[in-house]
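Yeah, one chain of the complex is gone here, protein chain that is, but the others are all in their spots.
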Amino acid sequence: MISEVVMPQMGADMEEGTIIKWLKNEGDKVDRGEIIAEIETDKANVEIEAFDGGVFRRTLAGEGDTVDVGTIIAIIADAGDDLSAYENGATKQAATPAQKAPSEPAKKPAPKAAGKEPAKAIAQPAPASSDGRVRASPVARRLAQEHSVDLTAISGTGPDGRIVKRDVEAAMAGSTPAQTSPAAGATTTIEMSKMRQTIARRMSQSKREAPHYYITVDIDMTEAERLRRQLNDAVEDYPRVSVNDMIVRAAAISLARHLMFNSLFVDEQVQQHSDINVCIAIALDEGLIAPAILDTANKTLGEIADASRDLAGRAKSGALKPAEYTGGTFTVSNVGMFGVEGLIAIIQPPQTAILGVGGVRTTPVVRDGRIETADLMKTALSADHRVTDGAQGAQFLNEIRRLLESPASLLV
Amino acid sequence: MAEMSFRGALRLTLQEELQADENVILMGEDIGAYGGSYSVTKGLFDEFGPERVMDTPISESVVVGAGIGAAMGGLRPIVELMTINFSLLALDQIVNNAAKLSYMSAGQIHVPMVIRMASGAGSQLSSQHSQSLEGWYAHIPGIKVVVPYTPRDARGLLKTAFNEQNPVIFIEHTALYARKGEVPDEDYAIPFGQAEVMREGADVTLIGYSGSVYQTLGAADILEEAGREADVINLRTLRPLDVDTIVASVRKTHRAVVIEDDWKFGGFAGEIAAIIMEEAFDDLDGPVARVCGADVPMPYAKALEQSALPNPQQIADAALALF
Partner (left out) sequence: MTQLIDKPPAKELPNEQLIELLRKMMLIRRFETKAAEMYAKQKIAGFLHLYNGEEAVAVGAISALNDDDQLLTHYRDHGHALARGVEPGRIMAELFGKETGVSGGRGGSMHLFDTEKSFMGGYAIVCGHLPLACGLALANQRLKNGRIVICFFGDGAVNEGEFHESLNLAAVWKLPVIFMCENNFYGMGTDIRRVSAVIEIYKRAAAYAMPSKQVDGMNVLEMYGETLKAAERVRAGEGPSFLEAICFRYRGHSMADPEAYRDRGQTERWRELDPIITFRKTLTEDGVIDEGAFQTLEAEVEDIVNEAVRFAEESPVPQLEELYTHVYKEDS
């Protein structure tokens, strides 16, 4: 009988062993249970015994050799047994272990097998849209919203037909006329600040949801400038008044007469407000903020000047009150100080109008058939067409112009 | 219908089972002559005697182990462990023996036993007597975990536990013992794995169990005032868990808040949240919210203890934040 001596498994975690010493020479007689070798595992040195008796015919691994568990290292056999099968190659793997890992993982009966009786059927996946809801991942929904992609118009390629990010991206690519070639040179991805993200989201929403119309007019600021200088130079204890303060004052008076422009658009509804809170856009290092001067209509020009300075200071130090963040009903955005001609602004939702203001520039004008110079200021009203129309916009903006061109009324 | 306390519903059921089957025995610390730490077994010692209502030494491990052995040997033992905090001394028996024997023996051995224990906080008993560890037990395959809320639950679920062929961990929240409720006069049982929708609403799903259902119903009142209607689910059993009812509700409301007294970190509320994510991902309008006990050993002082437990306003706020 041929008995293969293998590198034995001597513990569940043993993978290989080293032969330290053979205690039998080829040709020696061996009894069952006799110690035939010493081996070393990664835990300890152990002796191995013969599981069958016979003649120790051949060693297939030498002292010092390290072999895998299960490798044949010697042959015990009867004297006459034919060992030619073992002549080629010093060692070979013995029979495959009985307890090899299953080739396929077992199927778990159901997600709720943990709790449910096994007999219960697997819960059916929800129909693609159980109640008309679109099956889309949260990131796909966000992306679609940001880029005005209609989720009902695209089909999903995710599990169970779920619309995933790549589907929205594909839809976006399909609606873009031509792929622009990537710019040469290095590209830097700039992480957006919280404020930048907020601006991005709100402005996208405004341009997506609010149909803007625009009315522009040049306002002659000659008289307003004169009044401003008088106030600042001649009147003691009067706050320093800026052009912008006068514009805000004019806008507040005009809003009181054209309340439709003092409306918010919320949940498909127009909410017209009697309180007039004009926001002023303030540029900060990290972006733009437009807090409100609360109750603007009931403030004098001087009070507006004070409030405006206070607001700018607190905006920079981050000390604005919640109502100043959220309570605005109209906005004035003035880029005049940068020496540019004009600004066509985007409405701040849920407000429904905004006045963009450029710089005051001395410009030739024709007056009574003569060419004169005047200090003109370009203004542009952006308004939400869902709430007001162009004719109303024109009247509203003309009122502002009238007030600024006859500025004494601003002091009333 | 009769009005009955949670404690009374349990006692009546134990009494009936003791009357019905000679092989039913109760074992536990001070359940006999003393009448039970929470008076659930009061009077049963006098009626059935010390051989049926057995006072044990304070040896939780051997008491549970002997219960398992008695079940293996043909009895129907009901073991009372006084509180879930003490059950930790018997964890080896519950987890290594009760939960494993059917499987390891390839179905040769079954352990039809009920292990009752009080759970929960709210009585200023400090850290070692105020834990809600039922979620731990629900983690273990091989045992069933029952968490009744109403007296009707208590009776109907204990009936089912008596007919079980598997070990049942039966959780009794201490705040519920004195609460009263309608209990049907007729014989009835509530199957495991069937949650009860205590209140229906289309806007948000509130999922609670055991004592926390009370706070959850309070939250539903607050939500109603805020114009939001809540489905309130009383799970009744944690294992088996009624996934169908949870998922059906979330498919309707698209919002879910899970409430439990136990700690949030690694707790059962997280398991429910994960199941909702797996089974109803596309029906969600927002993340599943959890309102759980504070991540601290329970303090003694009343104000501290109350602030460490979920309250209706917290639950309502968590729900409103989803809109």
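Chains: A and B, in written order; residue numbering restarts at 1 for each.
Note that in this section a contact is a pair of C-beta atoms (placed from the backbone, for glycine too) under 8 Å apart; a residue touches a chain by one contact, two chains touch by 3 or more.
Since we're looking at a predicted model, the values are computed, not measured.
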Q: Could you tell me which of B:Gly28, B:Gly65 or B:Pro299 touches the chain that is not displayed?
A: B:Gly65
Q. Which positions on chain A touch the chain that was left off?
A. 6, 8-14, 33, 41, 43-46, 48, 51, 69-70, 94-95, 97-99, 102, 104-109, 113, 117-119
Q: Using the touch rule from the top, list residues of chain B that touch the missing partner.
A: 23, 25, 51, 54, 56-57, 59, 61-75, 77, 92-93, 96-97, 101-110, 141-142, 144, 163-166
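Basically, only the chains that are shown with their structure count from here on.
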Q | Inter-centroid spacing, chain B versus chain A (mean Cα positions, whole Å) | A | 41
Q: Within their complex, state which residues of chain B touch chain A.
A: 141, 193, 237-241, 243-244, 247, 251, 254, 275, 278-280, 282-283
Q) Which residues, counting only chain A, touch chain B once they are in their complex? A) 111-112, 114-117, 123, 126, 130-131, 133, 135-136, 160, 162
